[in-house]
Each structure stands twice: as C-alpha cells, then as structure tokens.
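A single protein chain has been removed from this complex, and every other one stays in its place.
Entry: subunit A
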Amino acid sequence: MKAGQLRSGGLRWMLLGPALVVILATVVSPLVSSFITSFRDWRLIYSPTPGAFVGMDNYTRALSDAGFLNSLRVSGLYMLMSVTMTLLIGLGIALLLAKPTRLNVFARTLLIFPFAVAPVLKGYSWRFMLNPDYGVYAKMLGAVIPPLKGYLWLGHEFSALLSIVMSEVWGWAPLFALMFIGALGSIPGETTEAAKVDGATSVQIFFRITLPLLAPVIYIVALLKIISAFKMFDQVAIMTGGGPGNSTQTLYYYVYQVAFRNLDMGYASAVSYILVAIMALLAFLYVRVLLREH
C-alpha cells in the first residue's frame, strides 16, 4: 500500500489554502499592483489616487536620470567590493578554523553572532567606531597609518562606501566561513595527505585540491552575497544617509527616497521594477545552482 493513496485531496487544500491566500495577498497582489503603477504618473503629494497611464515614460525617464544612474554605479561598486572581501576574509577564517580542535569548535560557535546582529546595530556600532574623535577603529588605523589620523571615514566618498562595505563584511564573512568549514570537512584527508607525500607544497594543495573542491560552495555563497548586496539599505540609512553627496546612495536607497521621501510612486515603481529585473536574473542563476545541488 502506498502512502499517497491515503492522502486526501480535501485535506490538501485545507492545509495549503491559508498559506496560499496570504502569499497571494502579501506578495503577488502588491507585485502586480506596483507593476501597473510603474506605467502611471502618480505623485502622492498631489493626489491620493493613481494618475494617468503614461506608457513607458517612467522607464525611459530612468535612463536619463543622473540620480538613478549614480545609484546603479554605487550598487555595482558596492557589490563588487563586498563580494570580494567577504569571500576572501571568509575563506581566511575558514582555513584558520578548519582543524576541529576544541578551541576552533568553540570559535566556530561564535561565528554565527555577527550575522544575527540587527543591521541597524551593525550600522550604529561601526559609525561609532569609525568616529575620528573617539572611535576605536579610527584611532587604531590612525596609529598604524599616520596620514589617516583624524580621518573622517564617513565624510569622504570612497571611504564612506568602504565603511558600509566593512559593516556588511563583518556580518557575512563569519557566516561564509561557517559554510566553507562545512565544505572543507567533507574533503577526504587522504587526498591532501597523498599530495603531501608526492611532494606538493601547501600552496599547491590549496590551489589544486582545496579550492576546486570548494568551488560549488563558493559559487552559491557568492550569488547569495550578490543578491543581498543589491538589497543594501539599512546601514546606508544609519551610517551615511546616502552621503556624502550621493556617493553611498545604493539603488535600494534611491528607490526608497523616490518613493517615500519624494512620494513619486509611479517613477519609484518603475525604478523598483528595474531592481526586480536584476534580481530575477540573479534568482534564475541561484535557483539553477541550488536545484543542481539537491
């Protein structure tokens, strides 16, 4: 007898129904609604109800909007910096803690903490520590590299973006390390032992054995980080508010400003759909990788 025969269709819809209704109401319908809005002219300051259809105007407006193009550039740059740094630091931590000694196992437990910290708190603690007058990091960096003494980390274009990257790398690199440690654990010890016997240096072992075996995990986590990078908002809001100038105005933050500061709902919807298009491409890649894994 197969279990499937005893599973009833009636119970199926009773159990699945409520969740589907909620998803339809909270995800699908707002998505459709903002898609329609993206073809309308709707400034909430002037009218509480949606305005006229304007075709592709909102989308073509984005192409010549310096603010939007800048946010695209900032998000791209932010993504490149945060992905590279998270991967490198995460890999470093993983190799450091790879041996399952008692101390290392304890240290691994601590690795989940930074990720669990609310992004708002990440933002505040980094803002404090980078303060040139009393921030510990700012002082330490100033002591090591004298020209950086009293440097306003959040007051210059590149270093402000770098600071936001650091706050995020701090949360994600330990998490990456945990994933890498898991993958490293599945590499059979004999392989590396045999290579050592054959006279391979540890650099060779790393590049020829460890790295290729880690490649699938690296691929997944890198995609995960790329996706999260395009959603960067919280620390920007807390640490820089998009400044100085508009140097830390990520795409996400830009949509937020257009929608909830300028209340330009039609245009904001269009820009957010450009973000959706980027996400869709990344989601497609991610799902393909994920499904191949399982």
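Miscellaneous remarks
Heads up, the rule we're going with is that a contact is a pair of C-beta atoms (placed from the backbone, for glycine too) under 8 Å apart; a residue touches a chain by one contact, two chains touch by 3 or more; residues count from 1.
One rule holds for everything that comes next: contacts and distances are computed from a predicted model.
Think of the chain that is not pictured: of "Branched-chain amino acid transport", "Carbohydrate ABC transporter permease", "Glycolate oxidase, subunit GlcD" or "Redox-active disulfide protein 2", UniProt labels it "Carbohydrate ABC transporter permease". Touch with the chain that is not drawn comes from one residue among A:Pro48, A:Gly185 or A:Gly199, which is A:Pro48. Within the full complex, the residue among A:Val120, A:Leu152, A:Ala194 or A:Leu211 touching the omitted chain is A:Val120. Among the residues A:Tyr59, A:Tyr151, A:Trp170 or A:Phe206, only A:Trp170 touches the chain that is left out of the figure.
Residues of subunit A that touch the chain left out of the display are 1-4, 6-9, 11-12, 15-16, 18-20, 22-23, 26-27, 29-31, 33-34, 37, 44, 48, 93, 109-122, 124-126, 128-129, 133-134, 136, 139, 170, 173-175, 178-179, 182, 220-221, 224, 227-228, 230-231, 233-234, 237, 252, 255-256, 259-260, 265, 268-269, 272-273, 275-276, 279-280, 282-283, 286-287, 290.
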